[in-house]
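A single protein chain has been omitted from the complex, and every remaining protein chain is retained in its original position.
Naming follows writing order (A and B), and every chain is counted from residue 1.
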Amino acid sequence: MTQAPQAVVSGMGVVSAIGLTVAENLDALRHARSGIRPLALIPSVHKGKLLVGEIPLSNVELYGALGIPEDEAYTRTALLALLAMQEAMAEVDLGDGRRTGLISATTVGGMDATERYYDDYLESPAHRHFIPTHPCGHFTEQIAQRYGIRNYVTTISTACSSAANAIMLGARMIRAGLLDRAIVGGADSLSQFTINGFNSLMIYSDTYCAPFDEHRKGLNLGEAAAFLVLESEATAHELERTPLAYVSGYGNANDAFHQTASSDDGEGALLAMQSALKVAGLPPSAIDYVNAHGTATPNNDLSEGKALVELFGGNEAVPLFSSTKAFTGHTLAAAGAIEAVYSILALSEQAVLPNLNFNTPIAELGITPQTEWKATQVRHVLSNSLGFGGNCSSLVFSKNP
Amino acid sequence: MSELTQELKERIIKQLNLEDITLDDLQDDTPLFGDGLGLDSIDALELIVMLDKSYGIKLADPKEGRKVFETIQTMADYIEANRP
Partner (left out) sequence: MNPMQPVYITAFCILRNRQLVVDGRVVLANHSGLSLGDWLKSAYQQLGMDYPKFYKMDALAKATLIAVEWISRTLPVAGTNTPLVFSNYSSSMVSDDRHAAGIYDPDDASASPGVFVYTLPNIGMGEVSIRHQLHSENVFFIFERFTPEFLVPYVTGMLEREGLQQVLAGWVEVGADGTCDVLLYAVSRHGKLPHTIEQLNALYNKDYE
């Protein structure tokens, strides 16, 4: 029995293609309402054609929702992050003297603004105040300043596992007694940069992504932001905040195979999941639901699927699992955070979330995801985020420690 | 035909950053993937881009690429047969 303080989730906020709040996201998940649509907001040759998980608010509308003057330089990534923060922080009083840190995550950073205004920078001064917003650490600083967080502020950038790693670090800091509270999460907005890039890798589907389906053709990109408020059990108790869940386990490992493709047997994913279970002190059989990375690329789903079969000891033993990326798209650095929120909703709602667009199991695996919302006992959820660079992360969320 | 294979060799060495390979190392029938040159999946994608940009041929299915890109010769044959 560990004596280290447990890290509980006492608040959360999310903004994605399926909703601007936790409640909206939950409603969409419950009613199988995907947010993937043809690209609408970004000037691009793919506009009206490419399927994306776009948040249906323009930047002007985001400024308005946050009450930020439009002449201040906030990239779309920053705006999405602030919207999610607003919800997550609703009941947090940072004047309560608790040691609070902010661990954020991104890959796009200010790229959305840079690609919009770069040509302009030389011609006119109109948008030059956006120049400093380009680097990945910038919006983290903006958040820290707006909320007055000074103790411990950092940004993680490890591709699609970024936010999961932020959550892992926050939980670790709390367990080590170094922080009482860690606000953890991530944000990435859609950009031509990433859209064109993923297209060049020929893993972008020309139709709605179908995770774990034999005929899947690739991913749809999405944009999102989510933050969790992690607190030590003692802090949450003193502040009379009801834990939504416990971050009971976490693990990270490298696949050491290829820059972007996953190894055939998903070794990195397997090691990360094993580490997470070890930290949680749980056997694989304790997991009631796996929220998979499930990007719907031919490579990921086969590789991750194999790792799941290996971890649980046979395809019959794999618990109920799904990928929620058919709702939101692959939100890159934010994925680990929004899917943490969804994993926690599975615990609070006692339900397994649906894997949309599924028809045929992957022949080589013989496992079938849960395709409909299913009310069932959920005590422990495993959530995977597997990033380029072989960076594999896995988190365990529990109803009780 | 040999002009095309020569051109392909130069293009491939440049496009794929094969800085330690000389033109002499690259025979018309050197296997590009697997044991020969050891190119990987990203290289295959680059070759698909090259096929499009330099020869106007669009290869929609990366899996078809493996056959086309087996050797310099198979590439040259494919280009000759399919260039617009």
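The rule we apply is simple: contacts are C-beta pairs under 8 Å (C-beta built on N, C-alpha and C of every residue); 3 or more make two chains touch, one makes a residue touch a chain.
Note that the structure is predicted; figures quoted are calculated from it, not measured.
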Touching residue (missing chain; options A:Asp180, A:Asp255 or A:Asp288): A:Asp255
Quick one: which of A:Gly35, A:Gly109 or A:Gly185 touches the chain that's been left out? A:Gly109
Missing-chain contact among A:Gly177, A:Gly313 or A:Gly366 belongs to A:Gly177
List the residues of chain B that touch the chain left out of this view. 16-20, 38, 42-43, 45-46, 49, 53
Absent-chain interface as seen on chain A, which is shown: 45, 107, 109, 111, 115, 118, 135-137, 140, 154-159, 165, 169, 172, 176-178, 192-193, 196-202, 251-260, 267-268, 271, 387-391
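Criterion: only the chains that are shown with their structure count from here on.
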Sort out for me which residues of chain B touch chain A in the complex. 40-42, 45, 48-49, 62
What residues of chain A sit close enough to touch chain B in their complex? 200-202, 258-261
